[in-house]
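Sending over a structure as structure tokens; questions will come in a sec.
Note that this complex is displayed minus one protein chain, with the remaining chains in position.
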Amino acid sequence: MGDIVLQILNGLDKGSAYALIALGLTLIFGTLGVVNFAHGALFMLGAFCTVTFNKLISFQRVTLSETETTAWGSPLEIREPVMEAWFGDFGLWLIDYSVLASIVVAIPVMFIIGVVMERGLIKHFYSRPHAEQILVTFGLAIVLQEVIRTFFGANPIPQPAPDALRGMMDFGTLLGFEPGRVPYPTWRFVYFFFAAAIIGGVFAFLQFTTFGMVVRAGMADRETVGLLGIDIDKRFTFMFGLAATVAGLAGVMYTPILSPDYHLGMDFLVLSFIVVVVGGMGSLPGAVAAGFLLGILQSFASMNEVKALLPGIDQIIIYLVAVIILLTRPRGLLGRAGVMED
Amino acid sequence: APTFFTSAANAFTNAPGASAVTLGFNVPQSGAYADEGADELRAYELAVKHLNGEGDGGMLNTFSSKVLDGTGILGRKVEYVTGDTQTKSDAARASARSMIEQDGAIMITGGSSSGVAVAVQGLCQEAGVIFMSGLTHSNDTTGKDKKANGFRHFFNAYMSAAALAPVLSANYGNDRNAYHLTADYTWGWTQEESIAAATESLGWNTVNKVRTPLGAGDFSQYITPILNSGADTLILNHYGRDMVNSLTQAVQFGLRDRQVNGKDFQIVVPLYSRLMAQGAGENVKGIFGSTNWHWSLQDEASQAFVRSFGQEYGFPPSQAAHTCYVQALLYADAVQRAGDFNPCAVVEALEGFEFDGMGNGPTLYRADDHQCFKDVLVVKGKDNPSNQFDLLEVVDVTPAEQVTYAPDHPMFAGGELGTCNPGA
Amino acid sequence: MSEFSTLKAPAQRSEPAFFSCWDMHAYYGESYIVQGVSMNIHEGEILALLGRNGAGKTSTLRAIARAGSPMVTHGEIWLDHQPLHEMSAHEAARSGVALVPEDRRIIQGLTVEENLQLAQIAPPKGWSIERIYELFPRLGERRKQEGVTLSGGEQQMLAIGRALARDIKLLLLDEPYEGLAPVIVHEIERTLKEIRALGITTVIVEQNAVAALKLADRAVILDTGTVVYDDTAQHLLDNKEMREQYLAI
Amino acid sequence: MFGSKISDSMLMILFVIVVALVPLLAAPFGAGYPALMQFFAIFGIFAIGFNILFGLTGYLSFGHAAFLGVGSYSAVWMFKLLSMNVLPALFLSVIIAGLFALVIGFVSLRRSGIYFSILTLAFAQMSYKLAYSVLTPITNGETGLQLALDDPRILDGERVAGQLPSPTFFGLDMNATTDVAVLGMDVQLNVGYFFSAAFLVLAFWIAMRIFRSPFGLMLKAVKTNQNRLNYTGVNTRPYTLAAFVISGMYAGLAGGLLACMDPLAGAERMVWTASGEVVLMTILGGAGTLLGPIIGASVIKFAEAKLSKFNENVVEAWFSFLPEGLGDSIAFVVAKFVGDGWHLTLGLVFMLVVTFLPGGLVEGARRIGGYLGRRGHKGDLDKLGSNVQGGKSTTAE
Partner (left out) sequence: MGILEVQNVNKRFGGLQALDDVNLNVEEGTVHAIIGPNGAGKSTLLNCFVGRLTPDTGTVMFNGQSLIGRKPHEINQMGVSRVFQTPEIFSDLTILENVMIPSFAKRDGAFKLSPFAAVKAESAIRDHAEEMLGQVGMLEKRNMIASAMSRGDKRRLEMAMCLAQDPKLLLLDEPTAGMARADTNATIDLLKQIADTRPITFVVIEHDMHVVFSLADRISVLAQGHVIVEDDPQNIKGNPKVREAYLGDAHDD
């Protein structure tokens, strides 16, 4: 029983990651009609915002030792963290909370990256076939990831969560389990609530502002919206920036869970497309629902009891569910007719 | 026998000209092991320098065989070509073929996965060139998939298990319940099998062996079932990114803070590398594993190598770099000793070759399966690293005889070595 | 006035006009469609733009409204001293151009009321939504219904209402009667008369030439992208030869 | 080539000549070695087949690599069990891939657009994941299925002890290569290449016939308006399924040939990026055109093979003629784009080609041809099947 609760928690937290990534992807697809294969790369860039921030604030002053040498004979480097020296406790605190603090940096950076990407490249592809959009954004994704590799290498770079959020929460005691039966990492709760907040915020923004209405209209018919005097391009650019920010923040917050490396984006790419399509192309609630559904199913499929019955099911569950849902619900969970069916 | 060059008058594939000989360095340049690949390439370039008489000579000076004198191989200058394995069997083979067919490489070396090693080894066997594998840890490479033209300097899963078991017993006792998380492919399986066998013979109980998909990213769904499984030890049969992630997450789930059956919960990572330790950060502290070589070793050979590598590149070499460097030297030495580039002559020179001065103590390239037998290091994540490279601490150097097994050991059964193929 | 003096004036143009377009050329990709159209409209005038299928009427209207295609490669378009040819679609719309396109282009996913609200987001705002409902009570009744599920006639009303929701100087109507039942046609005709009474300068493209000419002050006939007739509407109604040649009526 | 009107038979003859001359033409570019030339031919076949589905019907399959993989596995099993002769192996590859395509196509074609793409992707990923792990007894997992000394090979006679046999075509060894010196170049004439090239020519010929047939016309109609086709009395499902199966069989053939040239079948062959690669090849060359996919396939395989091999040493040698500091800094920059940076170049090339040459390389060639010819006989290149849109000057035949 405790195991099931754990697996549900697990699925929720996995699902919130999927949902968050799929949300940004749907935002771009839903508003701009662009199939963005570089979305995973944006997630990865977000994670590297944190890495960079962390590297900057943990900058060390290097002095060469006069007495000691390294194993290969050069003088030993003595490193002294600058933050701590300059800012004392605040410096330490900042380093400890670097993942959370890097959000402040990631928001503008990701937004600008999104805007530049849209203005520089994506806008030329609005009316081009989806296959070409896929190709060009895929090319971009490769370029971005290679650039990151040039600077940061291929090896994962650990980004620990703040000390205070690193431990476990004994969630089970809240439900009346004996202590220690159902513990769950605090950071994953943080991630879950963070994702929920972002998802809620984006929904509210699109649903309750005229901006959202305009963007929905622009997605249905760009030209007509333009003929009504609305500069839809600007709003689309903003939307792209927003989507990039959402993807980036998803990446930032994920770094303590998964040590980021340059390849991170590609690993999430296929998965996030599947989530979006299962949810129904262009549907935000669909993306979120599918994210949670697939997250939870994946958790359950990984249970030893399930795997004993169906060997290898955990490897293919996502794909299998995608196939079943698409065959029973033609446009995914909540998709509209006519979207992306040609 | 198949012939790659029917028209060639030579007795073997890609016989070198009078002035130069070309080696093929097939390393992962993209994908998860790109950093390992880059380090391998650095080592190869260093080896080429030393063979050609440039630089400080590195381990040429400590190597027990003294036939290499810095004039290349058999008087030919050593040149090389490189290629990207992408850590995919297919791509690695295509890349190796291009080096053999287009560039006339007479020996292929490198790689950073057992799948690639086995695949390329097979290709080299068919093409009639020598293959000196890089990183490959699966029992199969010199077990059921062994090939006469292929040689492995790296250790293997069985040897890791044999080296680790005494240390585990000494530190964690003989009454443990182990839970395995295993990368779901051949290497993972052989390591799981080896470790399980070794720990069970200590008296440990294996609670469960769970296979995880390669590249799963988030392993939490595999970790939660451990919490209440009654296991008190987790064996992570993962490597590379998977290991970094699963270890990080296992720690995140509080496994190391748990008490089970009145014991502290422990995690073991049987196969370690410094690059991985770097990726896992804090989480490796105090965790046992094994490794082929480590730069902090104090023997003369290791120090010579670290010195010449460090001076060249500014940081110490990884075990990948070490193995690849050694492989290049061993090949050159074998040719030199045989006085012939013919692969069959090289095979003969390497089979049963005993040497020292390469960092792992006296070593034997066993004739039966072309596996190297040498000391294995048991290491532990260092608690107080003095710098960013100082992550592992050697706790035990397991002597070679303790990790040696019979050539017909069941974990290595199944394949045939075959006969050497010179390609013509 | 002074802006126009710098232009090389086509023959038939003698006085400065409220709206004028000048030797306009436009392409769809490589197909050359609008081949040098010039016309002038005075403030408050209704101009009927006529011609056979494929003559380029829709293309001309879209060129004036600065829609994405066709691409105007040459020519000038002026509305009340503003150079439309230098503007993008949304700027042109803000300068007072409104196009009621031939397939109405009601926005999917938006209700009737949202379709109207959408038109009022960008300045300048025109009629209030309530006033539009007064003009078209049917729209008021269906304000919460999704726009695209309206019947053809209602959609046409919505499209016109959407134009009126903005403060416009030039109304471009592309086949407003098409596909509508005669009763509705009459209704729309009545609306257009009311619009005329408001003094909004209008271009109307219509296959039902008689109906259009009855409404219009002036008429321009297009043939393969060039103007072949430009005179008063009455004159065309009287000119049997022209009518037969270009309009088959 | 692009200036004059080319008839189908002329195109065919030209094609055969070019294909036959590849060993000579590729040699100066360092591409004239068997492995790469075989890739040109084999991936050409793969891309042609993919284009029959994607180029004609517009259905974008993201799982075609699965058929390639299945073809390879079938062929290697044939080598292991039956004989090293390539014919039975290829036969089985094509048949099994066709059956596999029939099943996957039957299910996936119930949806269209991105939903179809994702269905095919899901099937292919399932195949890949299973091949990598659970199905290891059949596929040998990560390592890939290889020949072994103790394989039964019931039809083959005795063999050299301790050596693996290699695939043959009635005694002609696929590996056999003859070196000929032409103009000081080392030209490698390889049996495997010519064998694959023969299949490429056949594949091209069949594709051309399909493009020109009423069946092909129906497929194009499916692409532009499936709805209309239904109300015109045509049942589109059999058409799309036929196209899917045909292109799956092409992929199977390609996979089989890969195994014939190099008897190993790896699971990585089926991963989604491999499916993506054939999409890239097709679009890069020019989707919906006859020659485009082959050109795209060759360009990508060439780049993949060559770029990764330019290590820093090679690059430094290129610029060694320049003054020290300058040469080094240029070499430093260039080195970022080759060797382990070759993916970067690949990504940039995709972006540039797609952005500036939407119709792919064939379209680019057409534009250059049109520019040089200036007469703008657009109809000529339509022979190659390029889709000219909206031009009034377009002529049909």
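By written order: A, B, C and D. Residues from 1 in each chain.
What we mean here is this: a residue touches a chain if its C-beta (ideal position, glycine included) is under 8 Å from a C-beta of that chain, and two chains touch if they have at least 3 such contacts.
These numbers come from a predicted model, not from an experiment.
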Only these shown chains touch the missing one, namely C, D
Among listed residues D:229, D:314, D:330 or D:357, the absent chain is touched only by D:229
Touching the hidden chain, out of D:91, D:169, D:215 or D:318, is D:215
For subunit D, residues touching the missing partner are 206, 209-210, 212-218, 220-221, 223-225, 227-236, 238-239, 242, 246, 387-392, 394-397
Interface residues of subunit C toward the undisplayed chain are 28, 31, 51-55, 58, 102-103, 150-154, 175, 178-186, 207-210, 247-249
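FYI, only the chains that are shown with their structure count from here on.
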Whole-angstrom distance, CA centroid of subunit B to CA centroid of subunit C, is 76
Among subunit A residues, those touching two or more other chains are 315
Touching at least 2 other chains, the residues of subunit B are 34, 38, 184, 211, 213
In the complex, the residues of subunit A that touch subunit C are 210, 213-214, 216-217, 220-221, 223-232
Per the touch rule above, subunit A residues touching subunit B in the complex are 2-3, 6-7, 9-11, 13-14, 17, 70-74, 76-77, 79, 149, 153-158, 160-161, 166-168, 180-181, 183-185, 187-188, 256-259, 261, 263, 267-268, 298-299, 302-304, 307, 314-315
Interface with subunit B, subunit D side, in the complex: residues 30, 32-36, 39, 129, 132-133, 136, 140-144, 146-150, 160-166, 173, 175-179, 188, 262, 264, 266-269, 305, 308-309, 311, 313, 339-340, 342-343
